[in-house]
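Before anything else, here's the structure in question.
For this depiction, one protein chain was excluded, whereas all remaining protein chains were kept in their positions.
Up next, subunit A:
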């Protein structure tokens, strides 16, 4: 998109009025950027044709700061929802896109975010087919909030269900943990780590669909450990299936700089948010083959088995720690509060 002159530098309340100013903003930025046959009808909504089983997932994005190392809120808005659809074992095709913009957001920032959304949508192969833009008074928002809803067709070979998990199933993680959360935190709090940590936000749908092509119903569950981190996702799984989860600390992939930053802040990387990784729970017979396949993909290069499902300690996640002994892993409750005396 060429640099366009809209005649104003920032979004104001008029852009949310529904009147001509809104129309101008939509035409010049949104429709221009996302142009496709569905959107071009400029109707109240879009009519799509889908056969068979469908997956739908929605998410709102309220991250602060909106620009961070490794991406911006636009990356998250697409990848987050695309990945959620993918975690259902589906192939994401369409996306809705709704903005709530705080009065005063620089037009350049808005455009940058819209462009990022476009880039990610193209990369993950989804079309933006409906949307909305609202503007709220200064102080009633935090620059920009985005909501997206994703639609996708369930992969013909997929049979994703926690009910299929059985003892002995392997837990595979696609890449290093805690990267996104630490990137956001260091930026938000102005923490100057010697090394720079970037968000890992990316779309995972093609890798997921490749895995489903090869392993189909031997894959019992996909989950992306976003908010609350790996600990919260594994705890949820354990209590959903009333079985135990065993993981091995030494197997957990984590970048040295991320680990060092967590250590310095006294944070447990298991609780830190991720964006570009996912957890698979799979039949043990395919585990090593699946890891091999993942490692060939640039989004799964550091894929590794981190543990397994067990009949012991139902509902509990236990980590075999590096220094010996077993540690209880509990879901995150609010912020990380100190517990030690």
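Here is the rule we go by: a residue touches a chain if its C-beta (ideal position, glycine included) is under 8 Å from a C-beta of that chain, and two chains touch if they have at least 3 such contacts; residues count from 1.
The working rule: contacts and distances are computed from a predicted model.
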Among "Methionine import ATP-binding protein MetN 2", "Carbamoyltransferase", "ATP synthase subunit a" or "TRAP transporter large permease protein", UniProt's protein name for the complex chain that is not shown is "Carbamoyltransferase"
The one residue from A:41, A:64 or A:330 touching the chain left out of view is A:330
Considering the complete complex, of A:7, A:37, A:139 or A:266, the missing chain is touched by A:266
Filtering A:192, A:256 or A:298 for touch with the omitted chain leaves A:192
Residues of subunit A touching the missing chain are 189-194, 263-267, 313, 316, 318, 321, 323-328, 330, 333-334, 336-341
